[in-house]
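Pasting a structure below so you can have a look.
Shown here: the complex without one of its protein chains, the others still in place.
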Amino acid sequence: MADVKARVKVPATATKGEIIEIKTAIAHAMESGQRKDKEGKAIPRKIINKFVCTLNGKELFRSDWYTAVSANPYLSFFVRATESGTYDFAWYDDDGSVYHASASIAVS
Amino acid sequence: MKYVIAGAMVAAGLLAHGAVRAADAQTGGDGLGKYIVGDKRSGYVFAEPDTRAMQDDDFQNPGMVWVEAGKQLWSTPDGAAGKSCQTCHGDAATSMKGVATHYPKFNPRVGKVIDLEQRIDMCRAKALQAKPYPWESHELLAMTTFIKNQSRGMPMNVAVDGPAAPFFEKGKESFYRRRGQLDLSCASCHETLEGRHLRADVLSQGQTNGFPTYRLGWQTLGSLQKRIKGCDKQMRADPHAFGSDEYVNLELYLAWRGNGLPVETPAVRK
Partner (left out) sequence: MSETEFRQPTLSRRHILLGTAAVGLMALPRWAAATPAEAEAVVAKLAGSAKPAASRIALQLPQIAENGNSVQFSVSVDSPMTETDYVKSIHIIADQNPYPEVATFYLSPANGKAEVTMRMRLAKTQNVRAIALMSDGSVHQAQQEVKVTIGGCGG
């Protein structure tokens, strides 16, 4: 999908050890495979099935998604701020595509 | 058979719950004051608190994705003239502020009322020498949502006098005209029975100040004309084409009904 677009919200700064909230959203139809088109044929499943958050290459959080996740998925979770660097967010599509977004943080 | 039953269910729903009204829709409680102007009530007032919360938070509002996409398109050159919207109009936060509150609007070049979508495509054809964005395309929705979002919070203020008057009259006629196999007009649900229950729904006034709107039922953002087409189908009437004079004139009438309500684009509704 050409118009896939991810948004992330991460505090720009944090103190070491602080627990921060990360919010993410991505534009995706999350086609469940359970709908029919106008001709009555089943529309094939095409969802994001996995989400992974890393900081400087180290995995912090991972989630498996099924067909019941709403279209244009929103997800928020927490991490402990340990070091400055760049968070990478990756959404894995059924079709093999991987969509990325990133955000940097300065930890003092 | 199906239509008879559907019709009977509509009628039964209206009769059984006709006396029940949504408390919030009447009182303007829960900080809903700015969404109620005189006897005009935005669809926001009829929405569940969870849905309102989704609209209110710019990160949680899924419609903001289209605003951001429109912002990108605004400054991206397109077409044979090598221009972008920004080339002529500069910063949209300034140049587009308040613009959408006046649409649909009479356009002397074509001698009729046009809506914001048509105005965008007119600019693309004339200034950018670019192909029009197709109706309901991601690009047209993004640009329309982005431009209308620049007026968020400002009162709707369409003109229905002067050259717009005959188009307004046509739109009004359309609003009150019964159509389809259920023999309903827009007014049947959104004026006469506004605030009453239709099964689990409370009928809203059908205000348009939040369009383009992210509808949970659609699982995406859509234009007002897409919503009107949906209404026509539910009334078992043949929908008109996107961009038809019938729909644009109706859009003008609907906008006038909501003059004074704040622009909410992108609203979130069920």
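Each chain carries a letter (A and B) given by its place in the written order, and its residues are counted from 1.
The working rule: a contact is a pair of C-beta atoms (placed from the backbone, for glycine too) under 8 Å apart; a residue touches a chain by one contact, two chains touch by 3 or more.
Just so it is clear, the model here is predicted, and its values are computed rather than measured.
K.L.:
For the full complex, which residue in B:34, B:178 or B:270 touches the chain that was left out?
P.N.:
Answering carefully, the residue with contact to the hidden chain is B:270.
K.L.:
Tell me which of B:107, B:219 or B:259 is the one touching the absent chain.
P.N.:
Residue touching the chain left out of view: B:219.
K.L.:
So which bits of chain B touch the chain we can't see?
P.N.:
Touching the chain left out of view, chain B contributes residues 1-2, 5-6, 9-10, 13, 47-48, 50-51, 54, 136, 138, 197-201, 203, 216-220, 226, 230-231, 234, 270.
K.L.:
Can you name the residues of chain A that touch the chain not displayed here?
P.N.:
1, 19, 29, 31-38, 40, 42-43, 60-71, 73-80, 82
We adopt the following convention: only the chains that are shown with their structure count from here on.
K.L.:
Quick one: in the complex, what on chain A touches chain B?
P.N.:
Residue list for chain A touching chain B: 2-3, 5, 7, 9, 23, 25, 27, 29-30, 70-72, 74.
K.L.:
What part of chain B is in contact with chain A in the complex they form?
P.N.:
Counting only chain B, the residues touching chain A are 59-60, 62, 64-65, 68-69, 138, 219-220.
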